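Only one protein chain is missing from this complex, and each of the others stays in its spot.
Now for subunit A:
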Amino acid sequence: MTARRLLFRNLNAKIAALPMIATVLVVFIGCTVWTVVYSFTSSRSLPMLNFVGFDQYTRLFGASRWDVSIKNLAIYGILSLIFSLVVGFILAVFMDQKIRFENAFRTIFLYPFALSHIVTGLVWQWILNPFGIEKVVRDLGFESFSFALLSNRSMAIYAIVIAGLWQGTGLVMALMLAGLRNIDEEIWKAARVDGIPTWKTYVFVIIPMMRPVFITTLVLIATGIVKLYDLVVAMTNGGPGISTEVPAKYVYDFMFGWANLGQGLAASTVMLATVLIILIPWAMLEFGGRKAK
């Protein structure tokens, strides 16, 4: 009787929250567990529970395509993290100098973020093709100038980095600017009274104070990087050859293209593990630390 009363207390709220509860239990927990379990099977085009231990993982880490995918993701990830944080922060600092036309600049830096990765990829594919920058510079008289990033196996991934940075840096700028605006004016006054140069104030006072903003931004970009898929499909579709393959595309191709489900599931489980490696330390820092206070 009491158990029933407990269940029915606040019943409306529970009914209203049913979609959320279902999403959490079925999708976020259920589907994730399903994927991890089936990644240990030899499923081909249909999921089957014939367990083969770590076979799929052994095959995965032995595949050159996966190797290339991981390396590309590392290149893309490291470069976009560094550049978007540095450039985003510098732009934010410049925007914070009580400049005129701040709104115009903000609008310009942030508009690519409204565009999809597909649109971004197709635009940059056009700019970076041989008709594009390369031809313009050659017409200026530099006959041997070569800027065919997209047809060059070892350079194509950097073209994707350029496009990704164009799309995403504005977001970092906006977040950093919000962080800078949250810094107390008094800090600046104190630094000025003490005669500390502006750049030193930024490096030794402001940046350490903005640590939470940096960490949040970092986590946000990093989890976005792992999902990198659309941009590659639009710009190179993994080519030339397999030189711009990424893990998310590996998963998709094995699951839906080549009907090798077990392999795709194993690859997606590795992606999940990668995200957890980023996420768990952050969560412990963010939420564990708060409780300790």
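Throughout what follows, contacts are C-beta pairs under 8 Å (C-beta built on N, C-alpha and C of every residue); 3 or more make two chains touch, one makes a residue touch a chain; residues count from 1.
Here is the rule we use: contacts and distances are computed from a predicted model.
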item: Choices "ATPase", "Protein FixA", "Cytochrome bc1 complex cytochrome b subunit" or "Carbohydrate ABC transporter membrane protein 2 (CUT1 family)" - which one is the UniProt name of the chain not shown; value: "Carbohydrate ABC transporter membrane protein 2 (CUT1 family)"
item: Options A:I183, A:V205 or A:L279, residue touching the unrepresented chain; value: A:L279
item: Residue ranges of subunit A at the interface with the undisplayed chain; value: 6, 9-10, 12-14, 16-17, 19-21, 23-24, 26-32, 34-35, 38, 47, 90-91, 94-95, 97, 99, 103, 105-119, 122-127, 131-133, 135-136, 139, 166, 170-171, 174-175, 178, 216-217, 219-220, 223, 226-227, 229-230, 233-234, 237, 247-248, 251-252, 255-256, 261, 264-265, 267-269, 271-272, 275, 279, 283, 286
